[in-house]
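Take this structure first; my questions come after.
The complex appears here minus one protein chain, its other protein chains still in place.
Then we have chain A:
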Amino acid sequence: METAPKPGKDVPPKKDKLQTKRKKLRRYWEEEAVPTTAGASPGPPRNKKNRELRPQRPKNAHILKKSRISKKPQVPKKLREWKNPESQRSLSGAQDPFPGPAPVPVEVVQKFCRIDKSRKLPHSKAKTRSRLEVAEAEEEETSIKAARSELLLAEEPGFLEGEDGEDTAKICQADIVEAVDIASAAKHFDLNLRQFGPYRLNYSRTGRHLAFGGRRGHVAALDWVTKKLMCEINVMEAVQDIRFLHSEALLAVAQNRWLHIYDNQGIELHCIRRCDRVTRLEFLPFHFLLATASETGFLTYLDVSVGKIVAALNARAGRLSVMSQNPYNAVIHLGHSNGTVSLWSPAMKEPLAKILCHRGGVRAVAVDSTGTYMATSGLDHQLKIFDLRGTYQPLSTRTLPHGAGHLAFSQRGLLVAGMGDVVNIWAGQGKASPPSLEQPYLTHRLSGPVHGLQFCPFEDVLGVGHTGGITSMLVPGAGEPNFDGLESNPYRSRKQRQEWEVKALLEKVPAELICLDPRALAEVDVISLEQGKKEQIERLGYDPQAKAPFQPKPKQKGRSSTASLVKRKRKVMDEEHRDKVRQSLQQQHHKEAKEAKAKPTGARPSALDRFVR
């Protein structure tokens, strides 16, 4: 039998000893330093799946000179509380050194909590309270479970960090390519397609496929990781924009006159004539909506699952050529020539909101994946980042020498701007912070002016379409390292894709649910609730939920005279009235106090003031 471990004491394994000694297999509860591979190796083993650009810890110093890549700081870990070891003693004498369920860090749990406890509820009955308690307990349990499963997100985002004082923007692509492993280096490539003009490009949702269309009709789709070409055609018409639909099997191409849909073999499936002169395309994956902005000023929503046009909205702002979607709530952002950005939903004929962003026309709009920040650039050569959480105020502003013609956010919040033939990338401090526009994170120069930009999902790759073709850049830390295998799996097989397609279709969100706050569905429709109540009162002639008026109870014989009853009634009424008065008085006091606080108390007027001339 093994000796019981001392609680709280944890001897870190000695490396040299471990390597020289024979390996000994042990139970997990055995006390001495455990020579597992993970414990002994200098760091946890990284299994590179080839999909994530994470430059390894360089062993050779000369690479380290250029860029030091460090690990992401981790959430502070909670200390495990030790219970009385005697109570846990089992029959075998061995004891579990980690009794009970594994602890969960509070911050992580907090992240998954969804009930807003800041709002104080009105007094509730016992039955209601029990229901509320059940709901809260459920929430806590599920969030703890979610926090536990956080452990499975093993991958960490890539990182690029200059030596002290070194500007990361000066690190060029060649340096990065040199530093990273071969598989990641292969993700940097250029396609020289000078013949067919500036290119627009789009990555599929899984980040595995890339489609691009040239102004002069060249349309191609390829599995860009393996560089396997799926199809390549020339539509013999100007291509304005190109976009994958829900999967890589369907491809929407906005051509000069109409919108066309091709499959991955390059076969034209549909020609949608109701969407004409389309300039920009956006696909809302959860609603299966293809949003098209046209030269005629219409924003059209096409439901690709049933092939119906859900809504055609007239923006009344002339030609529409700037469009982006908010991935958080599926609201479409349109940029207009009068410097405003309007937010649209198919359920409303008018824009949900209009924001005046620039003095000149808006050239580009991009919204980050959390729906918190919007970046806009205008003809006034300014680049602004707006807060979309209710205030719509610019957080930071920057004037760029030539102004940015294209903007894009990455999954982890990096902002890229294409200015002429230069691409600038800005990074934020953390994940939830907006990109700071002080210092660019990376810059790159291309062979021609930029025409299309998109970060590849789940990859540290930025795709740039320009007049000279397509460039795939390496941008460490751009992509989300952990993908949801059931939702968008880059490695999925055909069967899995089909399965996913069916499920996604079953879970399609109705188009009319698009609104600024996606959680509005979890709220009660108060207006119709109140109206219903009013109607009920009208119908019945009384309020069934009103508090019954106080009815004094009959007392002992002789004491229950009518006069006394009335007296008691009046007493209660007076008490209630007094309460009301007290409350209103308090409110008044509060108000006055606030006003008094707000007002700067100047010097008291003195009697001599009257003599002042």
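One rule holds in what follows: contacts are C-beta pairs under 8 Å (C-beta built on N, C-alpha and C of every residue); 3 or more make two chains touch, one makes a residue touch a chain; residues count from 1.
Definition applied: contacts and distances are computed from a predicted model.
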(message) According to UniProt, what is the chain that's been left out of this complex called? Choose from "UTP14A isoform 2", "Probable trafficking protein particle complex subunit 2", "Ribosomal RNA-processing protein 42" or "SWI/SNF complex subunit SWI3A".
(response) "UTP14A isoform 2"
(message) Touch as defined at the start, partner being the missing chain; which of A:T226, A:T391, A:S493 or A:S606 qualifies?
(response) A:T391
(request) Specify the residue from the set A:N338, A:T370 or A:N482 that touches the hidden chain. (result) A:N338
(request) Please pick, from A:H246, A:H358 or A:H466, the residue that touches the omitted chain in the full complex. (result) A:H358
(message) Could you pull out which residues of chain A are in touch with the chain that's been left out?
(response) 1, 10, 12-13, 22-28, 30, 34, 36, 38-39, 43-44, 70-71, 73-74, 76-77, 90-94, 98, 102, 114-116, 119, 121-122, 124-125, 127-128, 131-132, 134-136, 138-139, 141-142, 145-146, 148-149, 151, 164, 167, 169-170, 338-340, 345, 347-348, 350-360, 379-382, 384, 390-402, 419, 421-422, 424, 429, 436-440, 443-445, 487, 507, 510, 512-515, 519-529, 532, 545
